[in-house]
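All protein chains but one are shown at their positions in the complex.
A and B label the chains in the order they appear, each numbered from 1.
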Amino acid sequence: MPGIFVFSEDSALAKQLLTPALELKQQLSQPVTAVTTSEADAKELAALGADKVVVLQSTSGWTEGLSEAICGLVSGTGATIFLLGGTLRGKHVAAYVAAKLNSGMSTDAKSLKIEGGKLLSTRLLYAGLALCEEELTLPAVVTIPPRTFLPPNAAAKAGVIETVKAEADGRVTISDVTPHGGTGVDIAGVTKLVAVGRGLRKQEDLKLAEDLATALHAEIACSRPVAEDEHWLPIERYVGISGHTVKPELYLAVGISGQVQHMVGARESKVIAAVNNDEHAPIFEAADYGIVGDLYEVLPLLAAAVRKNGGR
Amino acid sequence: MNFQLTEEQRLIEQSAHDFAKEYLDPVVEQLDHTGDFPKAIIKELANHDFLGLHLPADVGGAGAGFVSYVAVIESLSRSCAAVASIMNNQAMVSYAIQHWGTEAQKKQYVQALVKGETIGAFAIYEHGPTPGIGPDALAATKRDGGYVLKGTKAYVRNAGEAGVYVAFAITDSAEPNALTAFVVDAKATGLKVGPKLNTMGLRGCPVAHVTFDNVSVPETAVLGAVKSGREIATRVLTLASVAEAAQTVGIGQAALEHAALYAKQRVQFGKPVATLQAVQTLLAEAATDCYLARLGLRSAAQLIEDAKPFETEAAIVKSFLARLGSKILVDTCQVEGGMGYSEAMPLPRLFRDIAGTTLLDAPADFPDYAIAASIA
Partner (left out) sequence: MPKCLVCYKWTLDEKDIKIKPEDLSLDTSRAKGKISDFDRNAIEEATRIVEQHGGTVHALTYGTSAVSESLKDVLSRGPETIYWISDNSAETADACVTANVLAAAVRKLESYDLILCGEGSSDLFNQQTAARLAALLGLPCITYVEKLSVEGDTVRATRKLADCTEVATVKGPVVLSVLGTINKPRIPSLKQVLGAAKKPKKEIKIADLGLNAEQLHPKSIHKTVKGFVAKRKTIIYREANAAANVGKLTSSLAAEGLL
């Protein structure tokens, strides 16, 4: 029987995928199969509502190298819809499988539903300028970014788990796996962010932003140049079209001009505020509140005012 | 009749635009403040083949035509007209030597100018009313198989940085109109460059008076034929004036775009000022002037490229811009109001720069004289 498949090498994301998968199950009356390489994840996925969980056992730890194996599994049973976690690894596997299935693929879908026997997804186009409704014939492949959905609640009955041996692509050798470093903070999971940009003249000036962040009980984030060009902050803190997308309650952008490539990552925040000394900075059109002024003068005053206000 | 750039011309313009964004935008303000000659940028211009744009491949040039040349000058001027001035003055010298020079002169100077290893300066003007007349006019006296140059050339651009000067002198005081062009090495004994002038705009392109204190040059330093210098000067200056028109349009376009952006963002009485009719009129007129001037100058450039007569058309373009070039800046400054008046904004610099492109090289009334003479 054809089914709905989900896969992510990222544990949390794999669980999040079950939510739209279970929704699709309702709409299509087809079972949900979760594919995983982790036995630990398998138990949780089964408990959260996957009808079946298939654990791929392979000597290789390289996710992308399992593309062919995953494809075989999915096409063997017959997939109507294949949801993959939208990490870079996930997108690689997804596109590979889509080609083999000769199916369409929607990348970074913000939403999905079945309508008229087709899959309707929404995603961004033109570097965030536009939102598009994409209609795909079935079978279809979709990648979903982290934190688009919350994981489902525990299911009444846990699904079955089976293990299958998988052959990895032996042509590619992986070595020198080096984590990026950074503090392991996940800025996408934080309620308040103080983001810094090129308005900061030197690395030491980060202190001003950090002090304000402390007063606000916020985390620090930044625009691309601060992380990628200046290396003043690790890339785990960079918000933008090729960085993180965040949806905090408060996004306070300091010394950030507000170009689309950056704002795309922050524009779903509940409240956006900005401090910039350029009256014409585009960010003032994309913010709820703002101060035109010199951040070197404003930030200490703001930190003091926030503290006086009690801070929360 | 095709009013669009060809594919090659468009790609050349694109390269110039990308070059300006990469190399000129980051330093234009600094350059305006210090007026320091941007050696590194000139090297990069050479690396990207801009200095030899108009010259044939066998001397290391790119062999592109005059339309491409003005498109490049305009693109560069949108970011930094001072650098465009340096390039244009360089081109005046390399063009003159390539066209009228002996094989020896071409060999000695053209490639070096194309590579940016030598800077060139065109020394035509004097303190007197016209070259050849006045107490300090540059005179060349024949002596011992060469000439001795004595006099002063005024407002020489690229002076001081130049390794070679093309200087125009009278050889016969009875014929002050008969100028002779000389190629003079900057290291020649007696060649003294005066202090750099503190100019209103186009800062970064050095301007100074150059005194020739009994500078001896060999016979072989004559460029072209003796007493044919006026013909050389006229032709080079007319070509340069079309290029300067491109500078004017480039600066005007930059001002227009900045003012338009400002008008969209500046909100007064609840609406962007771009919705006010007064502002719309100012922007519309500036846009009209830039568009028409560009069409005119490219049409004149095409005539030059096709080796057709162009002097009247060049004068028309020059006259049009002499009247309207500064108006574009006056109006765009008006759009930006108090905010635009601040030196932290680009408009004041553009205002000063555009004056340099319309004031220099030919007084405003001269083109009208030339146009009228061709009609009536």
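Simple rule for what comes next: a contact is a pair of C-beta atoms (placed from the backbone, for glycine too) under 8 Å apart; a residue touches a chain by one contact, two chains touch by 3 or more.
This is a predicted model, so every value here is computed, not measured.
> Of A:E23, A:D169 or A:D211, which sits in contact with the chain we cannot see?
Among A:E23, A:D169 or A:D211, only A:D169 touches the chain that is not shown.
> For the chain left off this view, which of B:F37, B:F50 or B:F182 is in contact with it?
Answer from the full complex: B:F50 touches the omitted chain.
> Using the document's contact rule, name the residues of chain B that touch the chain not shown here.
7-8, 11-12, 14-15, 18-19, 22, 47-50, 53, 57, 62-64, 68
> Please output the residues of chain A touching the missing chain, sorted low to high.
64, 67, 71, 87-89, 91-100, 102-108, 120, 124-137, 140, 169, 171-180, 192, 216, 228, 242, 249-250, 263, 267, 271-273, 279, 284-294, 297-298, 301-302, 305-306, 309-312
The working rule: only the chains that are shown with their structure count from here on.
> Go ahead and note the Å separation of the Cα centroids belonging to chain A and chain B.
53
> Which stretch or stretches of chain A touch chain B in the complex?
So the residues of chain A in touch with chain B come to 279-280, 284-285.
> Give the list of chain B residues in touch with chain A in this complex.
Residues of chain B touching chain A: 261-262, 265-266, 339.
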